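Worksheet for the structure shown next.
Here the complex is missing one protein chain, while the rest keep their positions.
What follows is chain A.
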């Protein structure tokens, strides 16, 4: 489904990604882990063109999204993204946060958008919060709304950029549960995370990045039992 072919990304003199290739199949859940500054987020952000790769190509369903003439907006509409700091629209109610993009971007009718939005709010367990403003929500609730906001666009792929890193510990679980439900429903997902247990439990594959290179691309059982690279071994020792 997603084919990443030898992409690099430089910010000025800084080479953040140094040639990364991998594939993500339909329905696959991939966890991207590695030390900070290893390029995890940058790799993720290349998939929906929040960052434009310096070189290399990314192909989604046969369409080369890194082509100069690619329809960036159209591509992003098919890829949901969840951020570390939620980024809900503070001047809109929860319901409006969800209905805004489908109505204004996809031209969905207000009634249909609201119906879908309420379904999704129920799915993330926040049906009763439809009419409140985001500032009234806890971090975990905000992140669940953010996930619902992405889902209402009916994306084919969901990207998660450290979705639980900004949460208080007691709120991590509720967000991970929603994500797990999503994975079980067959969504194609790429998740940058520091939650090793979650990565082990939910993902089909682990991508381990270090210094802009993809050092491991292995199933979680294998990776967490004994990673091949020395860097991954050191990393696991530190985080566990």
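Simple rule for what comes next: a residue touches a chain if its C-beta (ideal position, glycine included) is under 8 Å from a C-beta of that chain, and two chains touch if they have at least 3 such contacts; residues count from 1.
The definition used in the following text is that contacts and distances are computed from a predicted model.
One chain of this complex is left out of the view, and of "Arginine ABC transporter permease", "Phenylacetate-CoA oxygenase subunit PaaI", "ABC-type sugar transport system, ATPase component" or "1,2-phenylacetyl-CoA epoxidase subunit B", the protein name its UniProt record gives is "Arginine ABC transporter permease".
Interface note: of A:70, A:101 or A:236, the residue touching the hidden chain in the full complex is A:101. Contact with the chain not shown here comes from a single listed residue; of A:13, A:36 or A:135, that residue is A:135. Checked against the hidden chain, the listed residues A:2, A:16, A:46 or A:81 yield one contact partner: A:81.
When the missing chain is restored to the complex, the residue among A:7, A:121, A:153 or A:189 that touches it is A:153. Where chain A meets the missing chain, the touching residues are 48, 50, 73-77, 79-81, 83, 85-91, 100-101, 104-105, 133, 135, 146, 149-150, 153.
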